[in-house]
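The complex is shown incomplete by one protein chain, all other protein chains being positioned as in the whole.
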Amino acid sequence: MLDKNAVGRTSPPTLNEVEKGAIRRFAEALGDFNPVYYDEEYARAAGYPTVVAPPTFPACFHSSADLRELLGVTVKSLLHTEQTFEYERPILAGDRIFVATRVADVQERTGPAGRMDVAVLEDEGRDEEGALVFRSRRTLVVRSSREP
Amino acid sequence: MPTRKLYFEAVRLGDEVPPLTKGPVDRVQLARYAGASGDFNPVHVDDVHARSLGMPSVYAPGMLVMGMLGQLLSDWARGAQPRRFSVRFSKTVWPGDTLTARGRVMERWGEAGKYFAEVDLWVENQKGELVLRGAALVQLFFSADDENRQRAGQPPLLVPAPKESLRQPPPKPPEVRLPPAPAAAPAKKAASAARKAPPKKSARK
Partner (left out) sequence: MASHSVGETFELVREVDRYRPIYYAGASGDFNPIHIDPEVGRLAGLGGNILQGLCTLAWAVDCFARYLGDPGAVTRVQARFSRPVALDDTLTFRGVVTAVDGERVHATVRAENQRGEEVLKDVAVEGRTRPEGLR
């Protein structure tokens, strides 16, 4: 069972530098060839200062979050069931974004298959001035064993 | 270089987002996504590992499929700023699957010179099964004129645009919805049958 006290636990912010090459590789992986992700001139003509990242790009940001530490359990398997992004502004090449992960909620659910835990983790990305850039919420079904 | 843009004045309630067909998904794409996202979870790239867990093969990370839906959204809403984008994953995507992403405008409104559209979004596989359902809120300029004014530092165009909605009743505040328990087969079936027609889901009470 997940520890209710885990709610609110937050990992220290980790710097993510948004590189142009990383945006290109991410868009390529999606098979999305919109030039705003590849071509600076095109992006400027479209109203951005430089190339912009696809909407789900925060999926590749890392944070120092260790699920074992945050949730206080040894995670055996995870099932990602829901995902939400909220954007304050577009994410641009050259951005330096600090990402911290917070345990937003934990719940327990018992079904015929047995007990399962649901954890909601919220990533928050802020720029160097501390302004919010995005929020990302993951709902995970967690199968775990208690920390030894 | 002129780029096509979507403006609020052109968005109508019930508009269909032009569908986007992607795939078939293959192992190279799964490897590319692993490389680009940094998520090298072996269930997405190692068949031997996936089979050891009882899966028929590797499968696509949900975020890859959400990314494809993001392409649909961005292609449609060029020049607009996504404000919120959320999905719920309902079916596993396997190598060989062909996916079609679709969407429909459910609400539109303006307030204080800011204009918004909310779209329902979903992805179906080649069998017509729903693999993912979501919604997005985008902020748009009212028109090219509005965009030019704002880019020149002038105040936005103020055009009355009271909320129009296809949702009945209006959406409740977001809640955390638990996935159905794996063994609750009948309930799940009913739920996924209901999900097959996402635009009509407002019919649920």
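A and B are the chain letters, set down in written order, and residue numbers restart from 1 in every chain.
The rule is short, and it goes like this: a residue touches a chain if its C-beta (ideal position, glycine included) is under 8 Å from a C-beta of that chain, and two chains touch if they have at least 3 such contacts.
Computed from a predicted structure; not experimentally measured.
**Q** Which visible chains touch the chain that is not shown?
**A** B
**Q** Sort through B:31, B:137 or B:161 and give me the one touching the missing partner chain.
**A** For the chain that is not drawn, the touching residue is B:31.
**Q** For the full complex, which residue in A:9, A:25, A:80 or A:126 touches the chain that was left out?
**A** A:25
**Q** Across the whole complex, list the residues on subunit B that are touched by the chain not included here.
**A** Contacting residues on subunit B, toward the hidden partner: 26-28, 31-32, 34-36, 40, 42, 45-49.
Note that in this section only the chains that are shown with their structure count from here on.
**Q** Centroid from C-alpha atoms only, then distance subunit A to subunit B, rounded to Å. What do you get?
**A** 17
**Q** For subunit B, which residues are in contact with subunit A within the complex?
**A** That would be residues 1-3, 5, 22, 29, 32-33, 35-39, 61-64, 66-68, 70-71, 73-75, 78-79, 81-89, 147, 151, 174, 176-184 of subunit B.
**Q** Which positions of subunit A touch subunit B when the two form their complex?
**A** The touching residues are 22, 25-26, 28-32, 34, 36, 41-42, 45-47, 54-56, 59-60, 62, 79-87, 89-90, 105, 107, 109-113, 116, 118, 120, 137, 139, 141.
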